[in-house]
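With one protein chain withheld, the remaining protein chains of the complex are depicted in position.
First chain written, first letter: the chains are A, B and C, and each begins at residue 1.
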Amino acid sequence: MRISRILKLGVVAASFAAVAATAQAQTVKIGVVLPYSGVGAEFAQQVDRGMQVFMKLNPGAFGPYKVELIKRDSKNPSGAEAKTAVQELIAQDKVDMLTGFIYSPDAIASASLFTEAKKPAVIMNAGTAWITNLSPMIARVSFSMWHAGHAMGEASVKTLKAKTAVVGYSDFPPGRDSLDAFKRAFEANGGKVIDAIPMGGPGQVPDFTPFFQRAKDRKPDVFFVFVPSGDHAVAVMKTYNALGMRQGGIKLVGPGDLTPDYKLQGMGDEAVGLITAHHYNADLDNAHNKRFVETWKKDYGANATPDFMAVQGYDGMAAIAHAVVAMKGRMDPEGTMNALRGWKFDSPRGPLSIDPATRDIVMNEYLSEVVKQGGRLVQKNIGVITAVKDMCKELKEGKCK
Amino acid sequence: MLETRGLCKNFGALEVAREVNFRLELGARHALIGPNGAGKTTFVNLLTGVLAPSRGSILLEGEDVTALAQAKRVKRGIARTFQINQLFRGLTVQENVCIAVSERLGVGGAMLRSAGQRADVLAEAARLIEMLKLGNDTGRRIIELPYGRQRLVEIAIALGLSPRVLLLDEPAAGIPSAETHILLDAIATLPKDIAVLIIAHDMDRVFRFAERITVLVSGAVFAEGTPQEIAANREVRAVYLGSALDA
Amino acid sequence: MDPVSILLGGLSSGMVLFIVSVGLSVTMGLMGFVNLAHGGFAMLGGYVIVLAMKHWGLSFVPALALAFVVVAAFSVVLERLLYARLYRAQELDQVLFTIGLVFVMTAAVTLGVGPETQVIRLPDWLRGQTDLGFMTYRTYSLALIVVGTLLVIALWLGFERTRYGARIRAAVDNRRMAQSLGIDVGRLFTVAFALGSGLAAVGGGLGAEILGLDPNYPLRYLVYFLIVVAVGGLGKVTGVFFAALLIGVLDFVLKLYFPKGGTLFIYALALMLLLWRPQGLFGRKSA
Partner (left out) sequence: MSPAPDALQRRHRFQWWELLPWATGLAMFFAFPNYLSFGTQLLVTILFALSLDLVLGYAGIVTLGHAAFFCVGAYTVGILAQQLGWNEPLSGLVAAGLAAGIVGLISGFVLLRTHGLTLLMVTLCTMTLLEQAANMGHAWTGGFDGMPGLSFTMILGLFPFDVLYFKSQYLYSLSVLALGFVVVRTLVYSSFGQSLTGIRENLLRMHAVGAPVRGRLIVAYGISAALAGVAGGLFTQVTGYVNLAVLGLERAAGVMIILILGGHGRLYGAFVGAVAYLVLEHLLAKAYPTAWQLGLGLTLVAVALFARGGLIGLFEKLRGAR
């Protein structure tokens, strides 16, 4: 029976010790769990490439230590596949750390393993707020749904001067988190959410027309929409325009999932005027980002664009590199977690740090508007909220207690 | 024994049974004949409960069974064979017969004991298989058998139900003439108190077998009587028998 | 909320369902073939349109016609080579085969074109809003309603008024009888299959604006297509039409007024309808 050996998706050993002369043979093994096949393959590719660009641009980041990445496919978002992968990475491959995790269920299902095996895990995407509470071994470099949702709620009142809002969301945990976050901030600042419309599950892009029709009839100042990043966003833009909501004076706002960078140009002029809050977009104006995007386009084609998941992969590798160097290649779990707590980094998304108390990320949220510039769609920065924490844990909402 | 009163059945405007009054006596050897499309098979379907009559009633031993489901009628002793084989084609001859016998003995729903260990069922099945000279084919699957042999399994299944009323829908159709005697022998050895209704085309055989004949034309009873009476009936000869008898 | 716009919204999504599903209904009714890959032909149609518009600069309407022809031709090849071998097979084998086919189509499109959603650029005259006099409404939805209505009339005439249609109806009602009347049912099916697949392709293209278009399309909407066919009754063009409209409008209304229930209602409704009338709302009861 060779079933089990076949299981390994592929062991990619990569040595990044630029200084060939190093005699140090300490190899740190990192398990990477991403949905390389199936519907999430696109996301896995963004994260994976983000990791590679980091290593290309920062050849010396790991110091004299060798790092081996062992990649495993988590396939569908059932949690079970990811958990099996994590279990085998720990038991068989004896990894020192784990990273990846696009889907929240994958991280949630695996959390007990991190605790049990005492293996630090750097979450590169999964955005359900309370994930970091599930295990002391988790640090997150991506975001929680509350980051953008809360920021957008605040900005809708303060910057866009909105008084009423309707929320439309995909009816699954990130959607409900977004609704809670937006509503909390919007109403705390004096606005009023007049309707909340669940718009079907995340599995399929629904026909948004009836939901948007309902929102239109409520005549709010802003229509806050959360849908899974990717294909849903395209349909949202189409329906918003087809129903003439813009002419009706309803502003469409949402987290950056609405404007996935690599799909932005495909959305056409219909996307112009869309306002989002997010921790990254490819048009951010800073030196790190310029270099990041340039390298990306050089390596993956002029039409390829990194998105927020890509930068999360980049920052995740940076966090791991920091921990490896800090621990001198001996990845004692408590020590590693301590090294990650309070870690600060200048990322393409701007300055970020890991909150020592919650092990979750603290970063800027950018308010941007889609504009047309030189024949291309560009996300124009119209405001920044700096050092945003996960407000779910700050406010001790629901499961974040 | 089995009786119908004013039995009618129509599919839309098409009348396939009209006011059929019919009696099958205890121990009868009765034949039902009639031209193609006369409604013979429909009549069997009505008797067994495959079809519900539009009007009229069916009585078994004086008791009204018109509304009774098919399975319940079988339990009361009405068994049939089909004009076109209706067998469990993927199963062996033995299994085919066992299924029928198990149902009759009321163990068809038993879950714990292996079907291969039901001595009573197996013995009964073996007896029937032997009776129809299928012994060499016991372990063969139906699809491996020639059509004629399958026909015999059809009979074995019906007999496995120990019927009191046996309805045979053209039992000899498809059996090579060399083997029809097996069938006839089997019917001949049936207990005398079973009422048998046989639908047939082969007039020669019908007249040898039947003690009574009913002629069905266009869904209605056209004539009824002993073979001699029917053979002598001019109208019957005119509408139907003529050529068949002369041949 | 005004009832007219609700009705229009529901009707337009119902029309898409109709255009895609009608072919499935005919082929299933005709040969009793459980063709779970039908949505695959719709998807292929959509991709033909995308590629034709991108690479050959075709405009939308000619691209639709091209999709019909290409997919219909492709379906004939598949039908003769593969489907025909399974006409007498068990339902189960047909399910296995057609699901396998869906996987192949999905994977082939993913490999060849990519996993992302494709956008079909509509011509300007189909975009935006149209003033109907008493109200304005989404132009594309109105166009869908017109196209769907014309199509059902054309199909109805074809089925009821031509010899070919009469043969198909005869074969749906009683295949053996039709065969004994000298109708070449095999060829009839090939033609119906090609027509059905071609229509699905057109539906895939027309519906992309509403249903989207990506490699997972065939499985995602399979349940919807099957519901329409089952509720409409096998092989009944007008039945499928009314079933599609009914489901389109109900789905729209329920989502509008009870978004919390998600798609719960539509499945519950389909379930109850099917239990009440297993042969479909518009199907004839089999004897």
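Going forward, a residue touches a chain if its C-beta (ideal position, glycine included) is under 8 Å from a C-beta of that chain, and two chains touch if they have at least 3 such contacts.
Predicted model only: the values in this text are computed from it and were never measured.
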| item | value |
| --- | --- |
| Contacts of the hidden chain among displayed chains | A, B, C |
| Residue, one of C:V26, C:L58, C:L219 or C:A243, that touches the chain absent here | C:L219 |
| Candidate in contact with the missing chain, chosen from B:G6, B:G135 or B:P176 | B:G135 |
| Options A:G31, A:G50 or A:P77, residue touching the unrepresented chain | A:P77 |
| Listed residues B:C8, B:V107 or B:A231, member touching the removed chain | B:V107 |
| Touching residues on chain B - with respect to the absent chain | 48, 50, 70-75, 79-80, 82, 86-92, 94-95, 98-100, 102-104, 107-118, 121-122, 126, 129, 135-140, 157, 160-161 |
| Residue numbers in chain A that touch the chain omitted from display | 1, 3-4, 6-10, 36-37, 41, 73, 75-80, 83-84, 87-88, 90-92, 104-105, 108-109, 111-113, 116-117, 128, 134, 171-173, 176, 201-203 |
| Positions on chain C contacted by the hidden chain, ascending | 28, 34, 82, 85-86, 89-97, 99-108, 110-111, 115, 219, 222-223, 226-227, 229-230, 234, 260-264, 267-268, 270-271, 274-275, 278-279 |
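Here, only the chains that are shown with their structure count from here on.
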| item | value |
| --- | --- |
| Chain-level touch network, classified as line, ring, star, complete or other | other |
| Most widely separated chain from chain A, with each centre as the mean of CA atoms | B |
| Approximate Å spacing (C-alpha centroids) for the pair chain A, chain B | 74 |
| For chain B paired with chain C, centre-to-centre distance based on mean C-alpha positions, whole Å | 47 |
| Multi-partner residues of chain C (each touching 2 or more other chains) | none |
| Overlap residues in chain A, where contacts from two or more other chains coincide | none |
| List of chain C residues in touch with chain A within their complex | 1, 5-6, 9-10, 13, 115-117, 119, 121, 127-129, 136, 138, 140-141, 209-212, 214, 216, 220, 251-253, 255-257, 259-260, 262-263 |
| Chain A residues touching chain C - in the complex, by the definition given at the top | 39, 41-42, 171, 197-201, 203-207, 209-211, 213-214, 217, 230-231, 234-235, 238, 241-244, 263, 266-268 |
